[in-house]
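Note that this complex is displayed minus one protein chain, with the remaining chains in position.
Let's turn to subunit A:
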Amino acid sequence: MVFRTRRLAGASVAVAAATALVAGCATGSGGSTSGASGNTLTLWTHNAGNSAELDVVKKIIKDFNGSQSKYKVKLQAFPQSDYNNSVVAAASARKLPCLLDVDGPNVANWAWGGYLSPIDVSGSEVPLSDQLASTVGRYKGKLYAFGFYDVALTFFARKSVLNTYDIRIPTTDKPWTKAEFDSALAKLKKSGKFAYPLEMGTGGSGEWWPYAFSPQLQSFGGDLIDRDGYKTASGTLDGKKSVEWATWFRSLVTKGYMAKKSGADPNKDFLAGKSAIQWDGSWNAAKNAEKLGDDLAIIPPVDFGDGPKIGGASWQWAMSSTCSNKAGAQAWLKFSRQTKYFVDYAKATGTIPGTEAAAKQVDGYQPGGKFNELVQFARKYAVVRPVTPAYPYISTEFQKAAQDIIAGADPKNALGQAAKAIDNDLKSNNYYAG
């Protein structure tokens, strides 16, 4: 008994000591800076599941570490689905890395939240002014992030199919109008060859919804929020033009042009001939071209009245505000801005190079190349998602509204509810001042 008690007491002391140690560590290292120990900087990236892109990051790090002896960058890769959560968790624990990548539409939110620090990349090989506007992350006039590439939205179709049904193949100079698009869908539907002639990835979730469909809303003349000061969504998101978009969007389902919920792999369905026209990202352009060859038509977005629109801004690089070695982080950011890396990124990911100089070196994207139209889309039609810290919230509300509309909710009510929720959020956050 005595022995048992003693053993128990011993164990308790050990446990208490361990607890104290852990607690001590937690408070001990929770200082105000992190992300680097001396001149070794930590870098986080979202592309653990995308080895092609990860290889480019690794290459830049290797080149940087070899190019000078002062700083060393250490890579840590996360799967994309967990990345944002990891960053938010790390920020609350004050354990952000020095360097991190950030999805374009989140730059404003993270900058406002104090995660990111403004950066200065003057004097690097590629000047900022050479970049596609959508690849530069600014908030309140300050530069917080830059990306090496962008993606474009486009319609894919088979030229042979369009010709069979006597549908005009549109060009960048003369895109489809709403009437043309509707009649094309009607013809395809009438043929009976396609259960759903239009494929827009309605089975997807998350950021795909605002990314893919808010440009169509904008082409109708609506928007997610009144961009003048970003103070209210009412009157814009539930305005007349937006309701017109929503009514049209719902009609695609009621007329049987588009599935309420598309298959698990929309691009596969398109290539298998299940759908005639697919609204998709430029990342599938190379794959489609390989499968369909010259039959592939890369079609500009439809002009619903306010000109064709696509979403802008993809992943970008930034520096955390708690970085303890900002000079080192800036050095890495500047070093990475070389045309050869812009080229490497675009080649590895099948995306649109961020600069014209890089585009010239990427097969297919050079002037006259088969994908050059996509570069033109990004240059001419790209609208960045609202540059406000409220964007993550707006995104979830718009996604819900769009899904409800497709499921049969009254378009005006669904958009009205979303607009009201966004206004409430803005108000309760004091309009994201500060």
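Convention: a residue touches a chain if its C-beta (ideal position, glycine included) is under 8 Å from a C-beta of that chain, and two chains touch if they have at least 3 such contacts; residues count from 1.
We adopt the following convention: contacts and distances are computed from a predicted model.
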**Prompt:** One chain of this complex is not shown here; going by its UniProt record, which of these names is it: "3-oxoacyl-ACP synthase", "5-oxoprolinase subunit PxpB", "NADH-quinone oxidoreductase subunit J" or "Lactose transport system permease protein LacF"?
**Reply:** "Lactose transport system permease protein LacF"
**Fill in**
Given A:223, A:238 or A:404, the residue that touches the chain left out of view is A:404
**Prompt:** So which of A:61, A:91, A:145 or A:243 would be touching the chain we can't see?
**Reply:** A:91
**Item:** Full-complex contact with the absent chain, from A:95, A:260, A:291 or A:379
**Value:** A:260
**Item:** From A:79, A:114 or A:235, residue that would touch the chain that is not displayed
**Value:** A:114
**Request:** Can you list, in ascending order, the subunit A residues touching the missing chain?
**Result:** 1-2, 4-5, 8-9, 11-12, 15, 19, 85, 88, 91-92, 109-110, 112-115, 205, 260-261, 389, 392-393, 396, 400, 403-404, 407-409, 417, 424-425, 428-429, 434
